[in-house]
Structures are given as structure tokens and as C-alpha cells.
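Only one protein chain is missing; all other protein chains are in place.
To keep things simple, chains are lettered A and B as they appear, and every chain counts its residues starting from 1.
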Amino acid sequence: MPDLYFGATDEATDAERAAVAEAIAGFGPVVVRESERLVHAGRARTVERRQLLLPALHALQRASGWISPGGLDHVCSELEVPPAEAYGVATFYHLFTHEPPRADDTLHVCDDVACRLFGAVDLIDDLRAEGHYVKASPCLGQCERGPAVMVQRTGRDDLTVTAVDGGRVTTAEVAVAIDTATSTPSVTLPQAGSGDLRLLARVGVVDPSSLDDYRAHGGYRALEAALAMGGDRVIAEVTASGLSGRGGAAFPTGVKWRGVADQEGRPRHLVCNADESEPGTFKDRVVMEGDPFSLVEAMTVAGTAIGAEQGWLYIRGEYPVATARLRHAIDEAYAAGLLGGDVAESGIRFDLTLRSGAGAYICGEETALFNSLEGKRGEPRNKPPFPTTHGLFGEPTAINNVETLVNVLPIVQMGGEAYAAEGTERSPGTKLFCLSGRVNRPGTYEVEFGATLRDLMDLAGGLVDGSELRAVMLGGAAGSFVGPEALDMPLTLEDTRVAGASLGSGVVMVFDQHDDLVDTVRRIAEFFRDESCGQCVPCRVGTVRQEEVLVRLGRGSHIDDERDLLDDLATVMRDASICGLGQTASGAIRSAIELGLLDGIAATGGTEGEGSR
Amino acid sequence: MWGSNARNAHPIFFHHALRGVANGARMWTVDPRRTGTAKFADHWLGLNVGTDIGLAHGVAREIIVAGLTNDEFIEHATTGYEEFVAFVEPWTLEHTSAVTGVPAEAIRDLAHAYATADKAQICWTLGITEHHTGVDNVQSLCNLSLLTGHVGRWGSGLVPLRGQNNVQGGGDMGALPNKLTGFQDVEDDEARAKFEAAWDCTIPPANGWNLTQMFEAMERDELKAVYCIGENPVDSEADAKHARAMLERLDCLVVQDVFMTRTVEMADVVFPAALGWAESDGTATNSERRVQRMRAAVPPPGQARQEVEIINDLAAAMGDDRWGNPTPEDLWEELRTVSPMHGGMSWARLEQEGGIQWPCPTEDHPGSPFLHGRLWERPVGGRRAPFSCVEDQPPLDELSDDFPLRLTTVRALDSYNTGVQTEHFNSPIRTGEALSLSVADAEALGVVDGELVTVSSRRGSIEMTVEVEEHLAVGLCHTTFHFPETTDVNQITSDAVDPKAGTAEFKAAAIRVDKLVAEGQADGELVGDRA
Partner (left out) sequence: MNETAVSVSTMVEISLDGESVRVPEGSTILDACRREGINTPTLCWAENLTPVNVCRVCVVEVEGSRVLVPSCSRKVEEGMVVATDTERVRTSRRMVYELLASSVEMDRAAPEVQAWIDHYGARPERMGDPAEIATQAQPVKVQDDLYVRDYERCILCYKCVEACGDDAQHTYAIATAGRGFGAHISTEHDVSLPDSACVYCGNCIGVCPTGALAFKTEHDMREAGTWDESRQSVATTVCSFCGVGCNLELHVQDERIVKVTSPADHSVTYGHLCIKGRFGWQHAHA
């Protein structure tokens, strides 16, 4: 729309142009030069195309290994996005770089809370010593087999490299994976073969690349049933099931869907939040890698039920394997008439677009995710208004987490009441938990609501030899620490709430007596400082000051001298931040203080601030 | 936006337009160039320079043929419709397209969009008026509003964007050869009598001369003395040479100005004046007829004096001692008694409310956000609006083999007219004067970006730097004229004027561009071509 100025002195390369053209195919550039005397452009065309900015930036990054000024100008002129704004968007995401690449491959090595228990810091040093270009990364969602490496490649598909079965991945294994362009195979499910599984039943059983195999294992029967019963009935069943959001906020899914279905505004959207980035969380990845069609089917059920013609699957950029499998599943579903203008010959339209994030935890916040999808900086919006009325593109939107959505398949098939009979009264159904840390069989577990922390740890083979339980990080970095006294607490929404904790994203990360919890807590503070979008003052500066306090504690400063300041920081972040990130950024730290985890412990390692600054 | 690059020339007005666009308004831009303004538009129509009347007629005919006219409004509030329908009949989409260069489909789309819009405005500036058919151009646009009823209603209308902060106010005050203050006709005996009674004097009963007519009178030696206030005709007249020659013929030239302009340099008597906007108290009337206070912030330098004082003292020196020493407020309050449209605007209200749009007849009147609402009154308030059967006429400075390129003058964002005021600040975005050429023309001429060339018209030659502009229409060139000290563009612009308004046809000159030829390598053919 505007009279833009393009000042870059270099030109986009052919590879960049081709990549951008592919990314925006189907829309084409904003400005149409009909002839020397007639040009069409304008605000409507610009607004419509803005959502292509994120894929276009991915295209640039992949084509040449960075967001080059010439490439950015090219994208901006095609989409009529002001270069300063596009630069602002590009610099928001950690997976986009703004200097010429130092190597074809960038190794993002997770040094977050779980991986740093298993030698991540040493791995970074070792890989650097072997000449790799390494960036320390926040949680890569591979906590059951960390430390993890995500290889970001120029002109080729990204890779995930971890140990296959236990132990620490070696630098040699990383080198082989890069040479052979092969990601480490998906994990084996610890509960594989158990007949009790519902959400994970097909994971490790079905061929994730085969629609036929998916169908052979019961796939697409839920959609068939849903289309037969009609949208209102589907919503009623979901409401009856008592299903609540599994992303952390636990909002009743049926209520959310009803709210969107009742909106008069069109178009409506269904968004799947697959930006699983909470440190310690990897359950959605396991579902998406092992049973990608189930998510596609679940989204189709949801979208057709609420009258959303457009679905969006926003998956974090650090999940190359899941992304590839989902893309394939979507393509197959389109080819089979299960997506598109006439879903399974029902006459109902449901289109599904997959979009990759680019390294920003905040984009898991629903309104930040909308902004990210819209091609803007992933800054959360103030609520109200809520997504139900003003979601993606300001239009009515239902946004659900992956785990929430896949629950819809059994609900539709067995009926809401039958579903609600399992679990507890207030927390019906099953729940996925991500076990990591000092347990024998870390991994994703599906249990009925009501299981205790002890049950889960037993399921995971108990503590490793020589370990004594010191604390469990429950719910992720945005959750809280609990001590051994909480072992018999049922992991339900209601029981954790009473205990002042939260199930969050289902993280159960186990620490023992040897673990440096001052370092862990400092790493959590670093994580929030690093992932704050920077929009509001309490979070932007508060997370910095909070980390500074924890660094001082690590250097021997006494907790009693810092308590007032930490309390005030926690208060302003919790009370006055725009979104959940700031509001929860002090939760785990406060709980650690309350449990006395930071008392009387001097720093044991020299790892503070390592890497990710 | 028709013939207006408001993005550069009226940036703050354009903020309002863009707010409308953000709220869903659609924008068409009609301009030979895809200007900054046009880049915001949904559709840009690049017509041939000087074919605005043709395009307007083509749009009008399409509205008529497609049955999109507002028949009720036409019947109620206009005259001459049948004649107009017959007059524009030849302007089929194909014919209009052939004349204007705009694709037929685009003309059709514009016609339909304009006619079917709930509200629509046509905004224009000098791209419409700086032609020898300037007044006709305006009337051709008025026809469109009459066909559709897009006039006299909130949100619809015709919007000429004024180029100077008080050009409207000058007219309001009666600085026109045929009008007294408040647009009351000089030749209206009753109006004149009112002023004569108020001012205790006799007002000549016939219209005076406009600027063009004044220069003609100088040529006939009928005009021998000129008192020129705040105008720089030596630089701003289309034919600067002629203007200078005429001023030299005068017995007496008195110039009152804030700068040492080239006209001041010729004056017999100079009255250095205070700057209107920063050194004087008074009012200015903007494009939307909003009368606002101007206030002195700093004292005038040296011997410069308030213009009110200069004129008062001049009157006293001429022997009239009745004027006293009125303040700007006194003058304004007197004005209110003779100009009904300003009647309700007390000085105190102007101070308090910040700005009031005329007509504002009484002190309890809020002012008028738009005009011509009378056309919707039943019965019509006053005269019905006439359709105008104006002829499409190409620019007078015709293209020829000798002068094959069409030059149009444009404005930069950071400069103002001849640069007298804007040259005093160091703008980081100022690029100086250049002749923008299309890629194809530059190639044909064998010139490159940054090359110094000779630019010639039927009136003269100057040297200019070439700037090759991607997507500029072949055969079209443009330049600003902000730097007459270094690049005197007025030497080559057309000397044609609109006989109805006296406005010069700055928008359409025929020129030739020649490569500069190094000494001793003169190419006979090129040199021989020079007039």
C-alpha cells in the first residue's frame, strides 16, 4: 500500500527470489502492473498478503542462510511490507539471522533445564572445538533424550540430532547425522504396546507417512462420525466430555467452540497451537511425529464443527521431523478429499495451512501466535477482547493445543459422557505427561487423571540409582517446583490448584540431591529474560532484574538480602504484565525459594549465563 | 485523487485520506505518474498529460450509458443535462482510451465504482488547474459529481486542495478583481453600496484585472504603477522573460515582501514586511474554509514592519487620515459587519474555538463542514448547478519531432515552490533538481542516470541532470522547479495560460533532451537542431 523506500544496496539472489516466489505462490505480489498506464495495488491486497511474511522470511533464511538486506527488500517489495517493519519481525525470531552465515549449518544445542543436567554445556564446548558453528538454545523439546541438537541448514531440510537410546549424543554422531542428512529416529514410546493408551495408541504402531495405514488403525472414523452428527452435536459432546485445554489454562473446550460457532462474523478460524516450547515439554512432538494424521483429522473435526473454513497449524520451527510429517499428512488428506472445498463429500469446506514458527517461546501465547501468523512481531495482545470474537486477523477464532485437539477423536467416537466417566470428576479423561530428569525411563506418558506424581515416577521406572528426590519441576518453567512431600498429590487440575501448583503443559522434571538448583533456577530466569517479547515494562525489564538477582545469588549473595526485590519483581510481573509469560516468569523461582532450594547453596559450577546471551 | 500528489504537496491532508483508506475507503489515483499518492491507491490510471477532460467525459458517458446516474438529483438540482448527454456521447470507452492512454476497462471500473459508491469525493490540485484548460478541467470533474449526486452531502464532494496557507483567505477578503470581501460581486450595485457606506468611499463599479490581464495592460501601457504584495512574478510567471520585461516598463513598482526576491530587486520602492505566519497577528483560511488565527511568535527583523501598519501608513501618507491605527482584531471585527459568511466568527470565538469554517453567519452557528447542501434542499436553495460542456483540448505546447517529450512539473515533499523559504533548512531528503526520464527514453537518447544534458523547449534551453525512473511512461518527463538559482526550469516551461483563470500551463511543456557535446566534438546535426 504505502510509498515504500527500498534502500538496500545489494540485490536479492536468484535463489532468494525463487524461494520467495514459491513461498507466496497462490497470492502473487501486491502490485500488479497491468500496463504502463494501469497499476493495481492498494490496502486490501497488502493486508491480505501480510500473513505471507513469515513464510517468506523462512524462505530467505533457508535459501541463503540469513535474512540478507537485498532479500528482505525483495520480500518487502513483493508484499509491500515496510522494510523497517519486516526487519522488526525478522529480528524477533531466534532462527532468523542478520549477518552472512558463518557456516552452512548452525547447530542449535539445547542448554536448557533438562539438557544441562546431561552435559549440554560440555557438548557445546566439544562441538565448538570440532569447528561447528554452535548457538546455545532454549528447550528444543527433546528432554527425554537430551542434550539435543537442532541443525539449521542452508538450502536443505533442518535436522534433529539426539542420542538414540540413553546416554549423551556424541560429537561423532552429530557429524554423521549432518553428513547423511538424517535426523535421529523418533523416540520409542515407553508405554508402547499398552492397551490402555488412547491419545498415544497409534504412536509407534502406525506408519506416520501412510494415510492407508492410519485408516487401517481406525483413522478418519471420528471425522465420519462427526460429519454424520453435525457441528452442534459435536460441540455438545465435547462440552459433555468436560474436556479442558491442555495447554496450561484449562479452559473448557466445548465452551470455547460454542462461543466461536455462535459468532456471526466470517470468516472464522481454527488454530492449532503446536508451538510447544515450554521447557521440559515434548508430548505434542511425540504425537505429531508418531501420529500426524490424527492431528489433521482432529482439526478437521473441530473446524467443520465450529464452522471455521480455515485451519492453521502453527508448529514451532525447532521441530523439523514433526513438520515434515504433518506437511505430508496434510498433502495426503487434500489428495484424498479429506481437506479442501468438500471435506469427505460433506459439502463443507475446511482448508488447513501449516505455518512454522521461527524460535520464539512467546508465540505459544495465543494472541502472540495470531500476530506471528499475521506476519507481525509475536507480541501478545491485551485481553479482552478474546480470540472467540477477535482472534486471528481480528476474526472469530478457536485456538487449541495439539493434545486438546486429539482428545476430540475419542470423544466423538465414544460420546462425551463415556469420556467424562474416566479420570476424575473435575478432570475427566487422560493426560499426557512429559517425564524427564533423574528417572529411569524418561518420556511421554498417558495416564488417567488422578494418578499421583509417585504413580508417574513409578511408571517411568523410578529414580535412577543413587538419586534422592530433591524437587520436581511441575508444569514447566512457567509452573513451579514441588518437593518430595507432593509425591502423593493426584495430578489433576483441582488438586494441583489447591496445592498452589499447576499442571501446565504436563512437565514432570525430576531433580536429585546432586543437581545445582541455583543454576537451574538461574537458567529459568535466563530463559524468561531471553524469551520476553520486550513489549511491556514489567516483563522486559523485570525478567532482566530477576536474572541479575539470581546471578548475584549464584555468586554468593544471600537470599535474605534479595528477597524484597525478588518479591516486588514477582509482584509487578505477575500483576501488571500483558501476558502469561511475564505473569508466570517468577512462579518457579518463587516456589524454589519457598521450598528452600536456594538456601545456603553456593554456586557449584561456572555455567552462569553460558551460551545464550 | 485526480491530478494531486497530496502525499508530497498536502501531507497532513493525506493523513486524513489514509485514515479513510484504513477504514475501508477505496482510492483511485488519476495522474500521468505513479506518484507517492498513487502508490497508496487501489488503482492508478496513468493518463496522457492534459487529457483530463477527455477522461472525465469518458467516465461521464459510461455512468450515463450504464444507467448509474442519480436521476432524481439531476432532475432536482441541475441544468443542461440533456445537452451534456449529447455532448459526451462520442466519448466511448474506446475513444477515451485512445485519447487518454488509459485502458478502457479501467475507465469503466472507475466510472462504476464512483457512481455506485455510497459516498465519493474527487480531490484535485495543480494537475487539474495548471493547464490552459484549468477551469474547464475543474468543470469536467464537477460534471461527474452532478451526474451521481456526490456533492453537497457529508462525505461526498469536490475537494480542491489549496497550495498556499491563505490563498482561500485572500479570496475571502476580496483580493480578486471581481469580488468584494465575502465573495460579493463588485458589479452588484447593492453590494457595492453596502461597502461604500461602511467604508465611506466610492468603489469602482467594474471588475478589475486578473494577473494575466494586468500584464497585458502593462504591455498596452495602460497599467503604469503596481503595488505588489507577497508575489514574485519574476520567478513564478510562466514566461519569466516576458514578466520581467513588462515590470521594467512600469513607471513605478512598489513591492512589499519578506524576502529579497528577484521582483523586489526590480522595485522602485520596497516595503520590507513581517512574516505572516511567525511575525504577524491575523487570520488565515485553509482549504476547508477554516478561518484560524495566526500569531506573532518573534519580532520582524530590521526595518520590516507589520503589513497592516505599512498599508495604514501608506494611506496616511496618501492623505487619508481616517484609518487610525486598527489592530488585526479591529479589522476582523469590521470585516464581520460587511461579510455575512464571516458574520458569526467573532475574534473571541476564533481564539477560543481554534478555527471555524465559513459560512458562519451568526454567533451561535457552528460553522459549515461542507458546501452546496442547498442542492439537496426542496426546493433547491438558489441556482441549480449547470453541467458544463467543455471541450477536450490538448496542451498548447504541442509535441513535435523537434520537441518530442512531454515535460510536467512536480513538487518535492521538502521544498516549496521556488524554494525561497525552504532553502533555509538543510533537508536530509533533498536531492536537488533532476529531469526524470523513462528507461526507454533514456536508452533511446543514450543517456544514463546522473548524466548532465541539455533540455530545450520552444522558449529556451537549460542544463539538467538526468534521473532514470523505472516504470515512468515512455515520452513523459518530470522535474521540480524548487531551485531556480541553479536550474531555472521556468525558462523552458510553457507560456500558455488558461484564459479563464490566468493560470499558467506548468504541467505540459514540449521538450527535447540532447546529450551534452564536448567542446570540439560538436555533432553538426545536434547543434543545428537548436532553435
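Here is the rule we use: a contact is a pair of C-beta atoms (placed from the backbone, for glycine too) under 8 Å apart; a residue touches a chain by one contact, two chains touch by 3 or more.
Computed from a predicted model, the values in this text were never measured in an experiment.
K.L.:
Out of A:536, A:553 or A:593, which is the one that touches the chain we can't see?
P.N.:
A:536
K.L.:
Looking at B:220, B:322 or B:424, which makes contact with the chain not pictured?
P.N.:
Only one of B:220, B:322 or B:424 touches the chain omitted from view, namely B:424.
K.L.:
Touch as defined at the start, partner being the missing chain; which of A:98, A:156, A:266 or A:563 qualifies?
P.N.:
Per the contact definition at the top, the residue touching the missing chain is A:98.
K.L.:
Tell me which residue among A:389, A:440 or A:583 touches the hidden chain in the full complex.
P.N.:
Final answer for the missing-chain contact: A:583.
K.L.:
I'm checking contacts with the chain that's been left out. Which of A:134, A:189, A:306 or A:360 qualifies?
P.N.:
A:360
K.L.:
Please give every residue of chain A in contact with the chain that is not shown.
P.N.:
Given the touch definition above, chain A has residues 2, 4-5, 7-8, 69, 72, 82-88, 91-92, 98, 360, 362, 377, 382, 384, 529-538, 540-545, 548, 552, 565, 568-569, 571-572, 574-578, 583 touching the missing chain.
K.L.:
In the full complex, which residues of chain B touch the absent chain?
P.N.:
Against the missing chain, chain B presents residues 9-13, 15, 18, 22, 40, 154-155, 161-168, 259, 275-279, 284-288, 290, 292-299, 354-355, 366-367, 369, 413-416, 420-429.
By our rule, only the chains that are shown with their structure count from here on.
K.L.:
Need the CA-centroid distance for the pair chain A / chain B, whole Å please.
P.N.:
Measuring from centre to centre gives 59 Å for this pair.
K.L.:
Report the residues of chain B in contact with chain A in the complex, numbered from low to high.
P.N.:
Per the touch definition, chain B meets chain A at residues 7, 21-22, 26-27, 34, 36-47, 101-103, 106, 471, 473-474.
K.L.:
Touching chain B in the complex: which residues of chain A?
P.N.:
Per the stated touch rule, the residues are 1-4, 33-45.
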